[in-house]
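In what follows, a structure is listed as structure tokens, so that the remarks can point back to it.
What you see is the complex with one protein chain gone and the rest in place.
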Amino acid sequence: MKRIGVADTTFARVDMASAALLALRGAGTGFRVYRRTVPGIKDLAVACRQLFQEDSVDLCLVLGMPGPAELDKNSAFIASLGLQFASVLEGKPIVECFVHEGEARDARELDHLARRRAEEHALNAYHLLFRPQELARHAGEGLRQGFADAGPVRPRR
Amino acid sequence: MKRIGVADTTFARVDMASAALLALRGAGTGFRVYRRTVPGIKDLAVACRQLFQEDSVDLCLVLGMPGPAELDKNSAFIASLGLQFASVLEGKPIVECFVHEGEARDARELDHLARRRAEEHALNAYHLLFRPQELARHAGEGLRQGFADAGPVRPRR
Amino acid sequence: MKRIGVADTTFARVDMASAALLALRGAGTGFRVYRRTVPGIKDLAVACRQLFQEDSVDLCLVLGMPGPAELDKNSAFIASLGLQFASVLEGKPIVECFVHEGEARDARELDHLARRRAEEHALNAYHLLFRPQELARHAGEGLRQGFADAGPVRPRR
Amino acid sequence: MKRIGVADTTFARVDMASAALLALRGAGTGFRVYRRTVPGIKDLAVACRQLFQEDSVDLCLVLGMPGPAELDKNSAFIASLGLQFASVLEGKPIVECFVHEGEARDARELDHLARRRAEEHALNAYHLLFRPQELARHAGEGLRQGFADAGPVRPRR
Partner (left out) sequence: MKRIGVADTTFARVDMASAALLALRGAGTGFRVYRRTVPGIKDLAVACRQLFQEDSVDLCLVLGMPGPAELDKNSAFIASLGLQFASVLEGKPIVECFVHEGEARDARELDHLARRRAEEHALNAYHLLFRPQELARHAGEGLRQGFADAGPVRPRR
């Protein structure tokens, strides 16, 4: 039985974790979920650290939605660096799923994008733990999460 | 009995710690506060490290007010990265409550914003330690500290 | 028998790892390859950490292709810092081979650039492990990977 | 007997350490100073690390003067991050006193600013070690070093 940590925020404007949990459960079995909700994205790195240390999870999926202001972009940058640090220190994957408000044109698209990206990163998390060959099979194929795949520059030979 | 560290600065132009302490004490009991005041925001990360190591606090709340100049913004960025590093290294939360001078239009608003954000982050700190389910209940709801909540993109289903 | 880790992404739009593996195998023998494919470039640092810790590789070659948007540039920056951290922590080289979409004028050039850079960095990785004197011989000669060498500012005396 | 480390550079254009040492000695007794001079600000973090590890100092005061060019600003940023890292790792304060050339209008003002800021940060260092209550007493009062204090946004109640 593997353990998956899920960390999200009260700052985000979409309940990405629910979408992610549904996708995880649809992907397969053999894991238990540990969840922590923190105020903002800068609190995610230590939440992961605690999920690794206190709950012994094998991987974390983090969900966040930085706001549109300059300060928010800085926060996203800082949060991501914290996640790198936590992940490397633990030697365990942290799948970062951030949706920036500016990526969508309106509320409807933002909602859709956030849920869809959360689902697709949940699947990435599942594959990292249970089916790494699924990822290897799509190496270099321009996959995206939330938006349509960019696709490979040239068709596979 | 839990221990909460509070670190603030002489640089800030509002006594955010007093507002935070009142809010903490209004939130509940079962904790003791350890406080350190340092010159500026770049001194906060090591103050937290000392609160964790010397005073065995379970969580730190840090309060800072970067100035409006470009150099101040850099300082805030650097300070935040130091806080990420300290927090992940310790595996204990550091709730960062920064108010940038430029976020408010005048002195009155800055004063109000700073106190209110300090109070609301004090509550976040309290919830992280004592009532994590309060945070989980509001996951993805677009909560803000100091300003009005942004709210969820779409009403909860 | 040395061990070389190769980490790449499903985000990249060219299968750089195949080009790298061919080049590695053309360069010589005496090594075994361990490969991991992750979703995006921010997942590469921990993939290396795991290759070092779980597969005992002596060096990692990482292949990534950041997109053209501002957010993608930030991701590349963050990913590179994560790689620095992992590499220094382990005391083992991580050869970073990133191709930014904006470096090429069209799909054909991007494809060519990505494969060629992957090959040339694969050779760098091979030299670091097996023939460091090859690198020393070209110190300060303005070598490039993917594009033509810049060459030395002044001809060697 | 406490130990204070002082690290400065040959790059700076004002002998800030002399001003700092005078201020330290004027502030009180009960400490011994250990000093290291390095070429530039990026050498300060490891100088502190050595002061902590080899000379067992309890706190470091670092003095630097980044130049006016873009590259110099980057260097200051990098140096500050190194100082965060060293300080948190050791769990001991590093009081950073940087004066950017662009902060002053002319040579006279730069000289004055650098000496004055060095003195005031020396006092901060002294207070951190010997009289933390002095800092606590001025929490949130908008203190500055080198320039006039900004003061609190609103008078204390």
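Per-chain numbering from 1; labels A, B, C and D assigned in written order.
Assume a residue touches a chain if its C-beta (ideal position, glycine included) is under 8 Å from a C-beta of that chain, and two chains touch if they have at least 3 such contacts.
This one's a predicted model, so the numbers in the text were calculated from it and none came from an experiment.
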item	value
Among D:50, D:124 or D:145, the residue in touch with the chain that has been omitted	D:50
Among D:110, D:125 or D:143, residue touching the chain not depicted	D:110
Touch list for chain D against the chain that is not drawn	8-18, 35-39, 42-43, 45-47, 49-50, 53-54, 65, 67, 71, 74-75, 78-79, 81-82, 85-86, 89, 107-108, 110-111, 114
Interface with the undisplayed chain - residues on chain C	73, 76-77, 80-81, 83-85, 87-89, 91-96, 100, 103, 121, 124, 128, 132, 135-136, 138-145, 150-154, 156
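Assume only the chains that are shown with their structure count from here on.
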item	value
Minimal step count in the chain contact network, chain C to chain D	3
Interface residue identity across copies chain A, chain B - same or different by half	different
Centre-of-Cα separation between chain C and chain B, whole angstrom	40
Between chain B and chain D, centroid-to-centroid distance (C-alpha), Å	25
Interface hub residues of chain A, defined as touching at least two other chains	77, 81, 85, 89
Chain contact topology (line, ring, star, complete or other)	line
